[in-house]
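Of the protein chains in this complex, all but one are displayed in their positions.
Order as written gives the chain letters A and B; numbering starts at 1 within each chain.
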Amino acid sequence: MTLSASARWALRAVMAAGLVFIYVPLLLVLVNSFNGDRTFAWPPRDLTTRWWSAAWENEGARQALLTSVQAGLAATAIALVLGTMIAFAVQRFEFFGRDTVSLLVVLPIALPGIVTGIALDSAWRSVMGDLGIGKGLFSVVVGHATFCVVTVYNNVLARLRRTGVNLEEASADLGASGFQTFRYVTFPLIRSALLAGGLLAFALSFDEIIVTTFTAGPGVTTLPIWIFNNLFRPNQAPIVNVVAAVLIVLSVVPVWLAQRIAGPSSGVLRGSTDA
Amino acid sequence: MRSGRIVMAALAAGVLTLAGCGDGGSSGSTGSGPGGLSVPKIDKLASLGAGEGTVNVVSWAGYVEDGSTDKAVDWVTGFESETGCQVNNKIAGTSDEMVALMKTGEYDVVSASGDASLRLIYGGDVAPVNTDLISNYKDVFEGLKNQRWNSVDGASYGVPHGRGANLLMYRTDQVQPAPTSWSAVFDPASPFKGKITAYDSPIYIADAALYLMKTKPDLKITNPYALDDTQFQAAVDLLKQQNELIGEYWSDYTKEVQAFKAGNSVLGTTWQVIVNLTKADGAPVEAILPSEGATGWSDTWMISAKAAHPNCAYLWMNHIISPKANAGVAEWFGEAPSNKLSCAQTADKNHCATFHAEDEEYFEQVWYWTTPLAQCLDGRTDVTCKDYSAWTQAWTTIKG
Partner (left out) sequence: MTSLGSYLHRHPRLRLAGLLSAPLLWLVVAYLGALAVLLVSAFWTVNGFTGEVVREFSLANFRTILTEEVYRNVSLRSLGVAVSVTVICAVIAIPMAFYMAKVSKYKNALVIAILTPLWASYLVKAYAWRILLANGGPMDSIFGGPGYGIGATILVLSYLWLPYMILPIYAGLERLPDSLLEASADLGARAGRTFRSVVLPVLIPSVLAGSIFTFSLSLGDYITVQIVGGKTQLIGNVVYANIGAANNLPFAAAIACVPVLIMVIYLVAVRRSGALEEL
């Protein structure tokens, strides 16, 4: 679009201001991870690296990170399967209620987390509790998978809309079995959509706290829960800053990976439209 | 699970019939609770068996440390290797959350404060404790044993863990002269409007009631946890008026330490541990036990009525009040230990003095958190008191 030079400058200024707005608090987190004061007095009186060494030795944080990764991977796996199935059903079939499916899939993420959390919690207790299955990591996975389905669904659906069925029909005409068609034709077509949707599902699960609070069983501490428990204790709060600083740095890896795989065009929940 | 519930229901029905026959708490067959209320009958463990390999714990942050936050702070690993009981800990943020967690039946033991313990006892969620099976129980301060919030009818429902008072903290550079009374936080003309803080929980209503108990004798409040309609309304009105003065309510202590250091708050309720931390970070604060006395807390380790691992739970309760572990928790968390022998085990030799652990006179001025019940805790039978759910809903209206 041909924009006047002043319009370009104005947009550039807004972008720069926006980035400052986004990054100043993160910078503060980084600075505070070296702040000698236990409750982040501002400005810092002295700088120290002892929080970093304490964090390095903090087994609780490492354990929580591991739990979060496990929960994220399991929830993502379920979301991949369920999301892909719904996307195929919606794109390839006509059926009663098809138009409400997108609403149904979006609902778990659109309703406030506290509602999803207490609904799953009370249902789990009254149904699974009677079966003798207490809450644990599994219930966290179930909760996360429920609101992660939408990321995979939207990605795969967008891809299927664009690709159509010609290739699959050609494959079938050439005598391929249904499985072969899926393995050699359909799957490669949707692979990058699956990766993008999966990464976003993982990211959503990774920083989720409210639903997790209500679905975690005894002894299950995900990283956000660990942060929640430790942020409110002055001896531990600086270590939380270290963990957050590390996460910010590490997060570049999956984000960069998503970009490489999914192409430049990413919605929040729809990682790609053009691969 | 199902059959357990039926038994409970039958018991409760039986108890109700008994209570109906009684004349208000004088005879042995009625409940001895306030207003003739009865406790569901649950047997205590008769003898210790072998550990079950696991114990699920609900606790306050800092009560169960296994070295994962700080290598030097660990009173769990030794217990695990000694008894073979693997400890799974769930941290609760508030007393109310503890009650909710214990109601799930997934946990064996809980470190309940007095504003949770009675709810757990009368709700049939916890079982009486056979103190004979807990060898360290004999060394617990007498002032903590068999109290209103941890026992019924002489039957102990837990082992006391530690205690503390809700003090009045102020910035010495801004609040002059130093306050001596809770009136400092209730005075509508306070010069510190917008910089006063209060504890964010329905139980804070008791602080207002305590103040009214001393300043408005007409209301005839004798126990800040037993409030009839008029008394309750007076306390709620006082707090609504105080809401105008409040800058923020606090519930976690990083938040309060930070607010006092920055000067967002200059006056308000606090715990001793917060005072120590704020001072250590160089802020000019002091705390006092005001002339009216104060509310406070005393925590009790209780065992679930549905405990799946009762033997490990008993081993845990004995371990956590042993002098070494008890001293460790008291120092890490910042409270007065419950075991007499703990004071010799603290790393900081002044710990017990700072926290008034052996000062019974100090703790006599403290009204420990107790769950408000419909049956008045002060023994009145002619009126109904406001129960905790009424307190909770009132707290929402106070905050507006």
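The rule is simple: contacts are C-beta pairs under 8 Å (C-beta built on N, C-alpha and C of every residue); 3 or more make two chains touch, one makes a residue touch a chain.
Bear in mind the structure is a predicted one, so any value in this text is a computation, not a measurement.
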item	value
Residue touching the undisplayed chain, where the options are B:Glu248, B:Glu286, B:Glu358 or B:Asp378	B:Glu248
Selected from B:Val76, B:Ile134, B:Cys343 or B:Ala390 as touching the chain missing from the view	B:Ala390
Residues in subunit B touching the chain absent from view	37, 93-94, 96-97, 99-100, 103, 119, 122-124, 200-202, 243, 246-249, 251, 254-255, 258-259, 262-264, 373-374, 387-390, 392-393, 395-397, 399-400
Absent-chain interface as seen on subunit A, which is shown	1-4, 7-8, 10-12, 14-15, 18-19, 21-26, 28-29, 32, 40, 42, 81-83, 85-86, 88-89, 93, 95, 102-116, 118-120, 122-124, 126, 142, 145-146, 149-150, 154, 157-158, 172, 177-179, 203, 206-207, 209-210, 213-214, 223-224, 227-228, 231, 237, 240-241, 243-244, 247-248, 250-252, 254-256, 258-259, 264-270, 273-274
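Convention: only the chains that are shown with their structure count from here on.
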item	value
Between subunit B and subunit A, distance of the C-alpha-averaged centres to the nearest whole Å	38
Contact footprint of subunit A on subunit B as seen in their complex	1-2, 56-58, 61-62, 67-71, 88-91, 93, 104-107, 252-255, 257-258, 261-262, 277, 280-282
Subunit B-facing residues of subunit A, complex	37-42, 45, 54, 57-61, 63, 125, 129-130, 132, 134-135, 217-219, 229-237, 239
